[in-house]
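Of the protein chains in this complex, all but one are displayed in their positions.
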Amino acid sequence: MSRRTKIAAVLVFLGILHGLAIFAGFLAPYPYAEQHREFPYAPPTRIHFSGLHPYVQDSTRSYPIQFLVHGRLFGVPAPGVIFLLGSDAYGRDLFSRLLYGGRVSLLTGLLAAFLSLGLGLVLGTAAGFYGGWLDQILMRGGELVMALPWLYLLLAVRAFLPLHITTVQAFFLIVVIIGGAGWVRPARLIRGVVLSARERGFVLAARGFGASDAYLIRRHILPLTLGVVLTQATVLIPQYILAEVALSFLGLGVGEPVPSWGNMLAEAQEYHALVAHGWMLAPGLAIIPVLLGYLVLADTFIAPAGRAR
Amino acid sequence: MRYIGRRLLHGLLLLVGVSLLSFLFANLAPGDYFSELRTDPRVSAETVAALRAQSGLDRPLPVRYAAWVASVLRGDFGYSLAYNSPVGPLLWGRVRATLLLTGTATLLAWLIALPLGTWNATARGKWGDSVSKVVLSCLLAIPDLLLAIVFLMLAVESGYFPAGGMVSPGWASLSGPERVGDVAWHLALPVAVLVLGMLPTLVRHVRASMAEAIDSPFALSARAQGIPRQRLLFRHLLPAAANPLISLAGFSLGTLLSASLLIEVVMGWPGLGPLFLEAIMARDFALVLAVVMLSASFLVAGNLLADILLYRMDPRIRMK
Partner (left out) sequence: MAAEPFLSVRGLGKSFAGRPAIQGVTFSLERGRTLGLVGPSGSGKSTLARCLALFEAPTSGEIWLDGRNLCGLNRRERAAMRAEIQLIFQEPASSLNPRFTAAQIVTEPLLIRRIGTGKTRRQRASELMETVGLSRQALQTPALEFSGGERQRLAIARALALEPKLFILDESFAGLDLSVQAQVANLLLDLQKRRGLTYILISHDLALVWRMAGEIAVMDHGSIVEHAGVADLLARPQHPCTKELLNAAQALSLDGAPA
C-alpha cells in the first residue's frame, strides 16, 4: 500500500471513530444519565430477527427495534431495553455512555493538542526567529516545565484549582491544563525548524526586497513547520486522550453524571462484579483502536525518513 | 571536569527554579488545607483563621519559602498538615516501595528490550521482526490502566496473585527468604503491567539505534574484514549504539519515581502514588510539594547522569 493510501485509510478510520463519538446524541439509544434500576449489570441484549426485522425480548414479550425514533438512530419501546453492551450498576446503557464518554475523552485530546500546538507554534517561532533574550527565556522556561514529571504536574495543577466546579468548567479546565503543560516539545522542534529556515537563501532574498518579518514568517517559514506540527499532533493527541482518561479515572477530571472513558473505567473497579460483567471494560477497550490509529498514522508520517533496507 | 561541574550547577539551578515555581503555584492557588473546613458551617471563620495562623499559612510568601527551604535542608521536607508530622518520615517508606516496583520493572524491561531489539535489528524484515512489530504496536495501543484493571480482575478471580498491597498480613513473622518471596509475589502483577507498558518504546529505540549502528559504514567495513559476530556485536556495534541508548537509560532512571503513579493507585501498591493522590485531595501543600520536588529531582538527576556518561564516553562531545 502506498504511503498516501495508507494515510488516507487511517484518517478515514480515525474519522469514523471520532464521528461515532461526535454523533453520540444521535447514535446512542439512551441519554447518558438515564437509569434503569431494574436492570443493574445487565448483559448485552441479544438481538433476534424475524425475517428482516430485528427485535429484542425479555421474559414476557418481544419489542421491535425501531429506527429514527425520538431523534435517535434506533431504540425499543418501553418497557423493553436494548443494551448493546450491557448496563452498569445503575442500569445505565453502556453503549450510550460509551459514545458520550468518547465524545468527552476524544474531544479533550483534540482540543488540548490544538492548544499545545498553537502555543508551541507561537512560542517556538518567536524564539527561533528573534532569538536573543526571548529565546533564552522560552528555552529556560521550557526546561523548568520539562523537569516536572508529566502526570504529577497535571494532577498537582488540577488539584490546586477549585475541586467543586461544574462539569463544563471541569472539561475546559483539563483541556487547558493538559494542553498548557505540553507546549515545550512542539515549541523546541518548531524553533529548530525556524532557526534553519531563517537562514535559507529565499528568506534572505525576500528580505532583500524589503519584506517585513510578518511576511517572511507567514509566507516562507510557517509552511516549513507543517511537517513537524502534523507529526507532533499524531503523537500528542493519543497522549492527551490518555491523560484525560487518567484524570477522570482518579476523580479529578469530568465527573458524574457526565461519562468519560476515564470515570467509566473507575466504575469498573468493582472487581468481584467485574469478573462476571466483563463488558464494563468496554471504555478501556474502546481506547485501543483509537490509539492504534494514531500510532499507525505517526509511523507512516515518520517512515520515509530513510531506513536502510 | 569543568563540564561536569557546569552540568551539576545547571541541574541544581533547575531544581531551585522548579521549587520556586511549584511553591509559587501552590500558594497562589485558591484554597488550602483549611478550605474544606471553611465550608463546614459548624466551624467559624475565626477558628479557621486561627488554625491558619497556627500553621504559619498566613505569613508572607518569601518567609514561607525560606522556612520551607530550611526544612528541606534539615531533612524534614516541610510539615504535613494532614498527617501532623514532618513530611520526611512519611516519604521514605513510600519511596522505597515505589523504587522497588519501578526499579524491578525497569531492569526487567531493559533486560528484555536489549536482546529483543538487537535481534530485531539484525533480522530486519524477517518474520521475527514483523511479528515483534505487530505485537508491540498492539501493546502500545493498550492503555496501562486497562491492563492493570484486567490483571487485578484475573487475580481476584483466580486467587493466584494477591489483589493489592506489598506484603501479606503476618509478613513480619515470616523468615527472611519467605519475606522476599512474599514481596515478590505481590510485585509480580504490578511489575508485569509496568514492563508491558515500557517494552514497546524501549524495543523500538533499541532496534533503531542498533539498526543505525549496523548500517553505518564502519560496521560494514568491519564485517567485510571478517570480524566474527559476537565480537562485532559487543565491541563495535553496542558502543556505537550506546549514544542514544544512554540518553534513554537516563530518562528511564529519571522516571523511576514517577512512572508508576497510576498503577500504584489502581493495584494498591503502597508507594508514592497513593500518598500523592491523598495529599492532593486534602490540599496538603507540604506533602504535594515534597513529592513533586523529589520526582523532579530524579528526572533532573537522570538526565544529568546521561549527560555526564555521554560526555565521558563520546569523545566527540568533549571536542565541542
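Order as written gives the chain letters A and B; numbering starts at 1 within each chain.
Rule of thumb we're sticking to: a contact is a pair of C-beta atoms (placed from the backbone, for glycine too) under 8 Å apart; a residue touches a chain by one contact, two chains touch by 3 or more.
Since the structure is predicted, the reported quantities are computational estimates derived from the model, not experimental observations.
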Where the missing chain makes contact, among the chains that are shown: A
Touching the absent chain when the full complex is considered, from A:70, A:164, A:200 or A:272: A:200
Touching residue (missing chain; options A:73, A:211 or A:230): A:211
Those residues of chain A which, in the complete complex, touch the missing chain: 200-202, 204-206, 208-211, 215, 220, 223
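Note that in this section only the chains that are shown with their structure count from here on.
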Mean-CA-position distance for chain B and chain A (Å): 25
Footprint of chain A on chain B - complex, ascending: 14-15, 17-18, 21-22, 25-26, 29-31, 124-125, 137-138, 140-143, 145-146, 149-150, 152-153, 156-157, 163, 211, 215, 255, 257-258, 261-262, 265-266, 276-277, 280-281, 283, 288, 291-292, 295-296, 299-300
Residues of chain A touching chain B in the complex: 140, 143-144, 147-153, 155-157, 159-163, 242, 245-246, 249-250, 252, 265, 268-269, 271-272, 274-275, 281, 284-285, 287-289, 291-292, 295-296, 307-309
